[in-house]
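Missing here is one protein chain; the remaining ones are kept as they sit in the complex.
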Amino acid sequence: MSAICIENVSKSYGGKVKAVRDVTFSVEEGEVFGLVGPDGAGKSTLFNILTTLLLPDSGNIKMLGMDVIDDYKAVRQIIGYLPGTFSLYPDLSVQENLDFFAVMYKSSIAENMSIIEPIWKQISPFKDRKAGKLSGGMKQKLALCCALIHCPKVLFLDEPTTGVDPVSRKEFWDILKSIRKHGITVVVSTPYMDEATRCDRIAMIQEGKIIGINTPATFIENFKGKLYTFKSEDIFSLLNAMESCPLDCNYYPYGEHCHIAFYDDIATALPQFEKFLSDNNLQHDEIRAIAPSVEDCFIEIVQRDFSH
Amino acid sequence: MKELRMILKKEFIHIIRDKITLALVLAMPIALVLLFGFTISTDIRNAKISVLDQAKDSQSKLLVDKITASGYFQVVAYPENEVEIDNDFKNKGIKLAIIIPPHFEDKLSKEHTANLQVINDVSDLNVASILNNYVRAVVQGYTEEYNQDSQAGFDITTKMLYNPESSSVYMFVPGIITLIMVLVTALMSSITLAREKETGTMRMLLITPVKKIHIIIGKVIPYMAISFIGTIAILIISVTVFKMPINGSLLMLLILCIIFMLTSASFGLLISSISQTQVDAMMITMMGLFLPTVLLSGFLFPLNSMPMVFQVLANVFPAKWFILAIKDVMIKGSGIFDIWMYLLILLVMAVVFIIFSLTRLDKRN
Partner (left out) sequence: MYSIEANQLTKQFGEFTAVDHICFQVREGEIFGFLGANGAGKTTAIKMMSGLLLPTSGTATIAGYDILTQSKLIKKSIGYMSQKFSLYGDLTVFENMQLFGTIYGIPRRELKDRIMASLRELDMDKQANTLVDSIPLGWKQKLAFATAILHRPKIVFLDEPTSGVDPIVRREFWKLIYQAASKGVTILVTTHYMDEAEYCNRISIMAEGQIKLIGTPEELKQQMGVDTINDVFVKFVKR
């Protein structure tokens, strides 16, 4: 059974800006589902709709058989929500915040200790500190504790790692791994493409539309172009030069590497490209074929308009 | 019930940990009442007046002498008729005019009563009411002397044309109580609710199964409590420092205050339900509630001298009804049977505001 079924959901603000456009997908029970896309793509609006805080203009949503729009009170009992911005009481201590939300959910800390324990262990040394005085990472962990305090069946995490350094991000994903052991369905949004591979399935979202849903592995399998990588001393002058390249290809910097995806016949494209580089006096090392990453897939789908 | 207790606890923590606001909210009533009290009760000396003596007999002359001798007044004109009085107000800057009726002495000796007319310039209400009291005191002294001499029992009534309700210096105490309660309950409750919206904690609250009415009660009770403390402080200062009488029952007065606080707090919720940020809430409270309370409650400016539009508009704001009621209780000594109408109006307003806020709180579109 699907944990969440979303059908043809649309939402616009002030009749003008279409924040979410005709979105349809489903999330399976117990999976970690990633909503990947840049800021302003509609992730937060979709989250607000799924967490019953916002009514869509049209469409249906079922969560574990309940109607999110009509039966929102029941839905609220089974969801946990970690908003994108820190939304706890800064003048209450860590312990007071947790106690407060436990009572609001008619639950208690002791009851669900097994779920929050791995996180609680890390923040309990600061339990008398005011929440507003915690560091960013600690705030996030406290917020996660509060979202889990009633043992929700579905957990929504709105950009939990945005603006967080790579190490804290890794820690956060390790915590998520421990949460899913309790059978909690997790829906998480992120602008970081590299995090997508840690999800069971991902939906790429751009300008309010879902431009692809699949497992990360399937996305990579479905990559249409032939992807090559090489190193160059000056990847950005190369970027300028590529504007005059006659080949049907996608070129972009990728960390210290340059990525190029060919859409022409590869047997002729690669030699033509090498000739183009040498004609333009562009230095490079060996051009190797590589497997695409989720980020490569996103770039391909957006730039070549392969969305379905 | 456990949820409500927890919400109240949380609200009180907010109040107690915000030391600056707490100090402000507690000190403000005392500062305001002292400020108003001392500035308003300043003595006025040698106020310009004119006297229209239609009797011109020995008793009327005696009265005028008394008035002049009091030191409060300086008679600058003796007009011949009422039209001239008007001119004196405009041209000679008199603050007050006294009209002594024809056959003053005869009336006193035969009918044992006479009507003195006092005409006020109410452009400055406070000065006018102080001068009225002075006139009354002088006339009182004159009456006592006259009665001693002639052994005849009678009194003189003064009549204030522009201000028939006879507003007293003590008018400011009910006014201050109103302002404090509006400021503390409405402003604080609207700001704290708007703050929860602004910081996103309201979303966290809304997605919990907690009842909306509990959230609302949590925003109302704590600020009512704080403002209740302020009200008690004002009353104590008024009675001890300014000798303000409380003619009605103290219990009635407190019940009335509590009901008004409820109305103010629910008005605050109404405001926060239409504002998104704390700044919005503050601006709307100031412009939409505080200003009308000052201007349209009859506290500083008498309502019946205002254009009809404002008189009608005043009915919408709870302060008008509260001031009517509290004046009745404190000055006239009225009880529940006299003011139940006002109480009912305030309660109905509170219920309407709360219901409206409830529907707006979890607005999902």
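Letters A and B mark the chains as written, and numbering starts fresh at 1 in each.
Following the convention adopted for this analysis, a residue touches a chain if its C-beta (ideal position, glycine included) is under 8 Å from a C-beta of that chain, and two chains touch if they have at least 3 such contacts.
Being a predicted model, the structure only gives us computed values, none of them experimental.
K.L.:
List the shown chains that the missing chain touches in the full complex.
P.N.:
In the entire complex, chains touched by the missing one are A.
K.L.:
Please pick, from A:L55, A:A74 or A:L239, the residue that touches the omitted chain in the full complex.
P.N.:
From the options A:L55, A:A74 or A:L239, the contact with the absent chain belongs to A:L239.
K.L.:
Which is it among A:T52, A:S87, A:T185 or A:Q206 that touches the chain not included here?
P.N.:
A:Q206
K.L.:
Which of A:S10, A:N60, A:Q122 or A:S168 touches the chain that is not shown?
P.N.:
The missing chain is touched by A:S168.
K.L.:
If you put the missing chain back, which residues of chain A would it touch?
P.N.:
The missing chain touches chain A at positions 17, 37-41, 135-137, 159, 162-170, 191-194, 206-207, 235-236, 239, 252-256, 295, 298-299, 302-303.
One rule holds for everything that comes next: only the chains that are shown with their structure count from here on.
K.L.:
So in the complex, which bits of chain A are touching chain B?
P.N.:
Residues in contact with chain B: 51-55, 72-73, 76-77, 79, 81, 83, 85-92, 96, 99-101, 103-106, 146.
K.L.:
For chain B, which residues are in contact with chain A within the complex?
P.N.:
These residues of chain B touch chain A: 2-3, 6, 10, 13-14, 17-18, 199-201, 203-210, 364-365.
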